[in-house]
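The structure appears below as structure tokens.
Every protein chain except one is present and positioned as in the full complex.
Entry: chain A
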Amino acid sequence: MMVERAMAAEAALGTPEGPDHLVLSEVGMTFGTLDVIPSLSLSVRRGEMVAFLGPSGCGKTTTLRMIAGLLDPTRGRISVGGRDITHLPVHDRDMGMVFQSYALFPHMTVAQNVAFGLEMRRMAKVEIRARVERALAMVQLGHLAGRKPKALSGGQQQRVALARALVVEPSILLLDEPLSNLDAKLRDEMRVQIRSLQQQSGITAVFVTHDQVEALSMCDRIVVMRGGHVEQYGTPNEIYERPATPFVASFVGRTNRLSGRVDPSGRLLIEGRPVAAEGRLPEGAVEVLVRPHRMSLRAASEEPPAGLNSLPGVLTGATFVGDLIQATVRIGAGEITVEQLTRRRSGLPEPGSAVTVAWEAGDTMVYPEGRA
């Protein structure tokens, strides 16, 4: 059902084209009595980079390992380019995998590490040397070919792992939290580098991460997972702007939660005041989500801006964080956060004073109450 919805959304928006390359149909994984993945279906197009995004324990790594063949799915079918690989042994799958710990062979030099996959393919020595050289040049590590992995920094090891996975020209590149062991600055660099290598080679890639920034910035599409289910599958923009569930909205980016009702005539009311939203609204008790930076704040004495949703509240506090001011506002029984860019002359009203919070109708996200 989720997939249908995601596919419908894509049809509407237009995402990277190309035929389906990797297809998972009703794949399930059970460990003992634990249903880690009840049933999962999704497809990845040729040349596309897709992120599996979710909190730990959501089944993203399990799914990746099933695609790699390191885990045998309990149910369902996995195919690559139309060929069923569900129960194919790992070594026949022709996939490149980059591990969280890099998993470089400690007893081999950098060049030997990169050459390993080519040797397994019984390639001629001369050809292997040429390819290894090219692969190491691609990740700017040609000068370290003779070193052992231990003598390299984390970022360099990461690049060797990437070269080793890509040099065999696998059908699919699998990345398991490849950036989580790097420091922040290196992570930014590697994000750009991995993405550009993937795009240059045009390889289909699956990227497992719990970091929304990585998923949003690097991937063509994102699968948001929770508890072994797909919560939403879509482009970074869709995921962020039109989250399918409150979980997606709060996992990707931050949100404010307000309680409201939709009356039988289809009007949305928060604290008894009408609020405009786009699309069809579910009737009854609803949860209303608005991102903090899409809201603005002004003194209650000012005229509320025309054409925007506005709610009265009380300013309870404000934190200055340089380019932003984070203000907390009590509305009814709840408290929300409003983020505003700072300007040299703008001042916030005094804490404790009455304020008006305003936002555009299109930024109102409405979900039936009780759906997490």
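The working rule: a residue touches a chain if its C-beta (ideal position, glycine included) is under 8 Å from a C-beta of that chain, and two chains touch if they have at least 3 such contacts; residues count from 1.
Just so it is clear, contacts and distances are computed from a predicted model.
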The complex's invisible chain, by UniProt name, from "ABC opine/polyamine transporter, inner membrane subunit", "3-isopropylmalate dehydratase small subunit", "5'-nucleotidase C-terminal domain-containing protein" or "Spore maturation protein": "ABC opine/polyamine transporter, inner membrane subunit"
Given A:R83, A:H107, A:K150 or A:R344, the one touching the chain that is not displayed: A:H107
Absent-chain contact - pick from A:G47, A:P73 or A:G117: A:G117
Of A:V23, A:A68, A:A276 or A:A300, the residue in touch with the unshown chain: A:A68
Residue among A:K60, A:R93, A:R131 or A:R187 that touches the chain left out of view: A:R93
Touch residues of chain A, complete complex, unshown partner: 68-70, 90-97, 99-101, 103-107, 116-117, 120-121, 161, 164-165, 168, 174
